[in-house]
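Accompanying notes for the structure given below.
Every protein chain except one is present and positioned as in the full complex.
Up next, subunit A:
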Amino acid sequence: MTEHITLTVNGVAHEVDVDLRWTLVDVLRLVLRQTGTHVGCEHGVCGTCTVLVDGLPARACLILAGQADGHEIETVEGLGTAEHPHPLQAAFSRHRALQCGFCTPGFLMLAAGLLREEPRPDPARIRDVVASNLCRCTAYDGIIAAIEDAAGSAGAGHPRDLG
């Protein structure tokens, strides 16, 4: 059942015709061709598909296209660029918080959502929140250090050009 929906992705409104049973992560990747958001388990467990929906971290594999209609989505494409990395991206690089990088978009968006609401989380709080996402290259210490480090920078919870 194809229908017309409006998705605002990183501030840009997209009018798309999609089957409403599709998940948001499939709409992002297969319809909008924005493949920064990764997809792994498709049942909410791995977290690599984490995006912000109306400012809050959410699993893009557990939201149907129909549910996303009319909402504001933020993905890793909106955070920063290779030339102008976002403070979180720079900190992930500095702290070697990734190896293969498959999990990284999810961790970045999770962290951006956390820092937007709680600009100065302590390491225990960061540890608690990142437990939601899986990294199979065991880079958790680096991930926690990177988020703690970025938490000091201005605009760490916001896309770079807005921060």
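Convention: contacts are C-beta pairs under 8 Å (C-beta built on N, C-alpha and C of every residue); 3 or more make two chains touch, one makes a residue touch a chain; residues count from 1.
The criterion applied here is as follows: contacts and distances are computed from a predicted model.
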item: Hidden chain of the complex, named as in its UniProt record, picked from "Cysteine desulfurase", "Carbon monoxide dehydrogenase", "Amino acid/amide ABC transporter membrane protein 1, HAAT family" or "Peptide/nickel transport system permease protein"; value: "Carbon monoxide dehydrogenase"
item: Identified contact with the non-displayed chain, of A:114, A:143 or A:156; value: A:114
item: Residue of A:23, A:37, A:89 or A:104 touching the missing chain in the full complex; value: A:23
item: Footprint left on subunit A by the chain that the document does not show; value: 1, 3, 20-23, 26, 42-44, 47, 50, 53, 56-59, 61-64, 66-67, 110, 113-114, 128-129, 131-132
